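Each chain you see keeps its place in the complex, though not every chain is here.
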Amino acid sequence: ATGLYFPQKEYFETVYVGQVAGTPILQVHAMLDSNSEQPRYYLCRTSSTIRHSSWFHLDVKTGILSLNKTLEENDFALSNQPSWSVKKLVLLAMVSKKPQCKNPTRITLDFVNATLPHCAQTDLKELCFPHRDTSNPHIMENRFPGALRQLRRLTRLHVCPNYTVSYHVESDTPAPFAVDENTTELVVTAPLDREESECYRLLLVCTVRTETFITKLDASLDVFVNDEDDNAPYVNGTDTADIIISFNRTKDGSFGALFVFDRDLTPIFPIDQPYNKYVWTLLNNDTWINETFDIKGTFSEKKAAVGGIRETVHDYQLVLKRNLVVTENRTVQLDFMVNDTTYPGLEGKVLLHFNVIILPVHIRFNNVTHMFTLTRRASLYAQVGRVCVENCQQFDGFRVTYRLEVPDKNASVEVQSCYTAIGITQAPDEMWGLLYVNDTEALRRPECEDLQYIVVAQEEHTQLEASTQIHIILDAEANKASQESQRFLSCSANRRRGDCESVRGLGATTGRCQWRQGSEKGISENYSTCSPDLRTCPDSFCDAVESKDPSICPQDCTKETVTGGHERGLRNGIQAGYGTCYCYSERCFCEKEDIEEAICDDMCKTI
Amino acid sequence: RRPKPCSLRELELTVSELGLGYDSDETLLLRYCSGKCLEHRQNYDLTMDHMVRTGFKKKGRKDKVSNGPCCRPIAYEKQFSFQDNKHLHHTVRNMSAKNCGC
Amino acid sequence: SGSPGSPGTGSGPGAQPEWVDCIQASDMCNQNAYCSSRYRVMRQCLVGKEKEAMLDNNRECQAALEVLLVSPLYDCRCKRGMKKELQCLQNYWTIHMGLTEDGDMDDSSPYEPVAPSRHHDAFRLASISSGMLTVAPKGFQCVDAEKNCNPCLDAAKACNLNNSCKRQRSAYIATCSKEDTNKGEVCSQKRCHKALRQFLDRVPPEFSHRLLFCPCQSEGCAERRRQTIVPECSYKDKEKPNCLEHRRVCRQDSLCRSRLADYMVNCEVTPQTVSTCPNQDNHQACLASYARLIGTEMTPNYVDNSFSNWTVSPWCSCKGSGNQEEECSNFLREFTDNTCLRNAIQAFGYGLDNMQNKNASVPGPSATTKTGSDWTTAPSEHPFVIIHKYPDPSEVGLGKTRGLPEDHSACLCANVWALVPAL
């Protein structure tokens, strides 16, 4: 229970010089939280209100605020606020005496340096309703009927003595509100239910009667209904989710989803407030389960289909607390209890289940001999191809590494030396192995004809292994390839097709660099450039082979600033470039080559 | 007339007109260095001047050399940022000269 | 009269009192043994988590506060953009943090109050003595009418041709669009905010406001305007917090708290008056306070590239407000439905040579007055002064529910006055 509370957080009124002691100003109202409560009203004594709080009196029982003294000119001068004609006096009222001022309502009085307007100067509206609108009342649901606001404007009670002012309340939807004719207080006549209506739009009608005329004025008032945890959680649909964990078995991975509904609100402000807080407890006491699984609960607010009343949806997922080894193979049922901690009733709990099947992961190659063709003229770091165990693209949570082995360990030294031709590498976050040219001299040796390797894949944790045979078919005659110079430059340094396709560059699969001719006008991803292998460079991804040497594919791997019109890749490299992009080691440039063969200005004529 | 000495010049143009490939209608004041550096020449430069005209030919050399200090920026405006016509932001470094020297 | 250090009475009622800034005030206090000891106690009271409890029931804290109430520190204020602005603000909050009893109430602004706008004529942009001087920008006339007119592009051009503006603009764009590699994030929002604050502090409003408030008649222009502060970094976050939580976090930082309070004061829709902004429709003060929020936790921005009915908002929502949804919506509407801010931005945009814009079909702001039950859109004869039949408290902001166009969610709607004809 919240205890006695003020439905209205703020009151406004205007006070004038010359108003005498005892003049009523306004009436504050507290509403009951339990039947036995009896509101006692007090003004808070705080440092910011000390100066002027003694000018006012708050009736302990009725909550009527009135003047304790007559307001004089020098009272006005006393408060040193900058404004010249109106000064603000702030008071804080609390209900039931406590040492400190808890959950007060704030009374803001505009102290006007003039006398109270007479009847002739007073607009009818001023008689009926406060000058500045007060804040809308918030009534706690499921509580008692009672008065929540004084409609009459107390400061104008005696301004027009021969006027009679009365009120009634209207609403286009049925609303349990009425006006107490004797006290002119707005009363809520029955407990409210937020889950039925969050707010009532009332029309306060003020009737002013004199001998000569009757005038009605009205003002709308929104009365909000505050929520309390009076609804138990419920499952709409299934309380069980079946989960299969196989390739993706990584720590913090989340699986499945179970939903629990609650017709109450769950505020996310302030962050750690306890209201309508849900906790869950795992009912299994199996240590393996407790060390392996966790539950992640999140909630979101949604509007009910009927009436658009706000409610809460809780979403529960199974989370892995650690990576699962590939051999893990088991079926478990997780039961966990979700508890609406602030729901008073007995049914504040809901039991949910996750049926979990954990499949082992088999480290194997699909049984096909992997054939790769390669020209003997391929340069150092030329990429030959990829090897990957079955389903490797979906693996997460464990690591498979690859190595090459010679199939015939007792082969002659010459034959054994051929096998340095090809190497295999792997990026930290990649699941496949990349085959590349590791020794061009061996590649060109005539006797190194038939390159067959065993690729061994090993799962790091369990050391489970699988192997397969790969066959690298070398084309082009050995002797012709060996005559070409062994020095490899970076393909990326070439700015024109002619130069590019005539040189041997690092990583060039065909031995020659390959030219990509861009066609678009401005800065584009399809920029012109010279590459060792257009299949892998540039592709905005600095792969495991390319990162072995910055000259292989600086277009994908450079970390240096790029000069000329370009857009950087996410981590490094050139995502898009203007005209032709070329690089001197890691220093890259992108510029327009106006004519296909660049202008051969006088400089290049003399060299 | 005496050739204009090396100094900072200004030209207002749009980013697209810079020729770097960016498509943006924003304009800027491009500052660049132009002018002669005759006062700063050394004996080396006089020799190179001669070699470029005749000396190198006699020796069968075709090397391209500069026959005097160049009028170049000695400091750049660190960066210039703008919004292109697709409302993406770009920053270009060392694109405008701050001051010039030989 | 009043305590030492309070604003000098100056001569005549209209004179602008000369304010002691809170650095001078704290020096004055420190030179007085009695005051400085209480000041030290007060600072202790505010350290740590349980400062509310300390202020509420710790006798020593209460006593310290009472002494400081009559010290120069009570009425001191800070100048916008002054040297050591942050320290001045921290001194201010040392006292005033103790005074605001209830966390949700709006703070009073720690900055010097703004003088009333001298020219009520909405087309003359006033220069304000409190440091928010504005020279009327050179005008937004389009260079050649046929080509797509884009005042925001012209604003960028004007900035680029001014050395200081260009340098400061490049600095914040470069900072805000630079990847924060070690954190693997799109950028460093903290550094970006600092660069934006520097831009707005160092570049005169005639350039910065022109970039922020340029009037658009095309989506391209509106998108350029939305992108001005590099929102991917300075504005957006992975998730949208609740606006009350967003405000709470802002109030924990002296700078953000101060500038939010200043915005609330200078852009508050004023009830009962013909004008929509405080200080006799001082649009400039409102714009400056809005601009100075950029680069703080409460950075606001245009929410989309619509040019006809644009909306600005901080990066937050009212989902999950529980019983405080009304309060949350009221806070959010101080940005999304603020007639003072809207008029100020539109006045800035079209405020200059309105002859120039005569032929341009400028969608003037519609005056929405509620008569009877439905909303009527009456194009006011004077584009920026909304004439009420009589000052209608509920229409222009009663208490917390601003008299604002109806929001169609459940009950969060404006209070409306209707005059029921006499029987």
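For reference, chains read A, B and C in written order, and residue numbers begin at 1 within each chain.
Methods note: a residue touches a chain if its C-beta (ideal position, glycine included) is under 8 Å from a C-beta of that chain, and two chains touch if they have at least 3 such contacts.
Note that this is a predicted model, so its numbers are computed, not measured.
Participant: Can you write the chain counts for the whole complex as a formula in the shown labels?
Facilitator: Stoichiometry of the whole assembly: A x1, B x2, C x1.
Note that only the chains that are shown with their structure count from here on.
Participant: Counting in whole Å, what is the centre-to-centre distance of chain A and chain B, each centre being its mean C-alpha position?
Facilitator: Measuring from centre to centre gives 49 Å for this pair.
Participant: Calculate how many whole Å lie between the centre of chain A and the centre of chain C, each centre taken as the average of the chain's C-alpha atoms.
Facilitator: Using C-alpha averages as centres, the distance is 26 Å.
Participant: Where in chain B do residues touch two or more of the other chains?
Facilitator: Residues 90.
Participant: If you look only at chain A, which of its residues touch chain B in the complex?
Facilitator: Checking each residue of chain A against chain B gives 522-523, 561, 564-567, 577-579, 590-592, 602-603, 606-607.
Participant: In their complex, what parts of chain C are in touch with chain A?
Facilitator: My answer: residues 1-3, 6-7, 13-14, 17, 56-57, 62, 65-66, 69, 75, 98-102, 104-105, 113, 179, 181, 242, 244-245, 248, 271-272, 319-326, 328, 390, 393-394, 398-401, 409-413, 415-420, 422-423.
Participant: Can you list the residues on chain B that touch chain C in the complex?
Facilitator: Spelled out, the residues of chain B in touch with chain C are 12, 25-29, 77-83, 87, 89-91.
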